[in-house]
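The structure follows.
What you see is the complex with one protein chain gone and the rest in place.
== chain A ==
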Amino acid sequence: MNFVLPEIDLGAIAPQLWLTATAILVLMVQAFVPLVTSRSLALLSIIGSLLSLVATLGLWGQEAVLFSGMIALDTFSLFFNVVFLLGAILTVLISVEYLEREQIAHGEYFALVLFATVGMMIMAAGVDLIAIFIGLEILSLSLYVLAGFMRQVLRSNESAMKYFLLGAFATGFFLYGIALLYGATGSTNLDRIFLIAGERGGWGNVLVMGGMGLLLVGFGFKVASVPFHMWTPDVYEGAPTPISAFMSTAAKAGAFAAFVRVFLYSLPGLAASWAPLLAGMAVLSMVVGTLLALVQRRNIKRLLAYSSIVHVGYLLLGLLSGGTEGGASVLFYLLAYTFMQVGAFAVVVYLGGQGEDDLSLARFSGVAVRHPVAALAFSLFLLSLAGIPPTAGFVGKFYIFSAAIQAGHIGLAVVGVLTSVVSLYYYLGVIVFMYMRDPVDLPERRPSAALVTALALAVAGTVEMGLFPGSLLDLAQQSVASLLGS
């Protein structure tokens, strides 16, 4: 038997390694250094993330397939690394204050965030379904724990339990899909699947079709697309707010990275079969998410959860449009979405009182008077989410819709335009509460330096990507081009 040792090039996975090492270090420090503050652990996590970011940028432009065809090093995965790290850094920044306020400042928190990020990176870089699956599991397991991190709070436990049960359910589908594809093609390698599925694809082959469909379900769950979305509002509401932000941005980006890679890179030959399904999921996500968000007044986190479903619809539309344009629009939008969504959650963290027992819109009444800067920033994020120019959200939507139109999905683009027209109504509802209601008594509090940094980053990103989107879009296009080899 011929046993070949896999080539091991640790340099190519330096970003993942830096993060893993940092996460372990955080755990160790927490365990062995007495009286260490969560602030210093957060600082440590951020330093680790920055090192990982530097490593990512250092690898820029290199291309290789490593570890026996499990992991790819390409601009696509590196671009996503940036998105994940950004999400992680912002999440850590907005967590500091939150953890202290809710008295759940344990070091594992930061370690888990970093581990989850490693999982995403593996998902984005995986060129084998097994590698993608491992990444997905690292990500999911960390998130299950993080969602229930407020052990004393029933809501948080419920959130973790629901997420875990349904996540396990979806993982089952995902694995089954991998198994079927393996059965059909004899490989879990995306290149091999591409070759064989191209030959034997089509309606005749139940195994390929079934495998693909089940993968679609698994991804549909992870990105929270209708009809696999029902866990989203409950989980986002119950989870610690920074984790809700993390789940709705970075974690979603991780799932989308693998989604794009598997469907656009490996299964484009079957586009005729998956395109109608994706189209249906996209339309449902946009329409159902919008309708549900319209009647949501009770909890801002639920509102943001429903709105995230709508955004998934847009992203699916970009994915569906395919090609460099469509793929790039997804990448661009994910980055933009990370800024504005985390930014919005950051404001929720800032304004929510201890325990967050009231996050109804009424709580935001008259915020503009007491906290003008927070109100202005929140308005910016909400308007960006609504796609009002000249913000990142507008430009992102514009790219997605124009990619859809160029790909001939005119009806879908029209649905997208209409839902985003409607969506302004519920985003503006929050702004109205902030600017046009009498102030309620909010605890007078100075935001921590970390939170201010996060807000500033998010504002800068939202504005920068809205006003000068050109260079980032080029980058996104290069990344997708490196993946699709065009």
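Convention: a residue touches a chain if its C-beta (ideal position, glycine included) is under 8 Å from a C-beta of that chain, and two chains touch if they have at least 3 such contacts; residues count from 1.
FYI, contacts and distances are computed from a predicted model.
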"NADH-quinone oxidoreductase subunit L", "Electron transfer flavoprotein subunit alpha", "histidine kinase" or "Monoheme cytochrome SoxX (Sulfur oxidation)" - which is the UniProt name of the missing chain: "NADH-quinone oxidoreductase subunit L"
Contact partner of the left-out chain, one of A:Leu166, A:Leu195 or A:Ala481: A:Leu166
Candidates A:Leu175, A:Leu424 or A:Val440 - the one touching the absent chain: A:Leu424
Hidden partner chain, residues of chain A it touches: 158, 161-162, 165-166, 169-170, 173, 176, 206, 209-210, 213, 216-217, 220-221, 226-228, 230-231, 233-234, 273, 276-277, 280, 291-292, 294-296, 325, 329, 369, 372-373, 376, 388-390, 395, 398-399, 401-403, 405-406, 410, 413-414, 417-418, 421-422, 424-425, 428, 432, 435-437, 467-470, 473
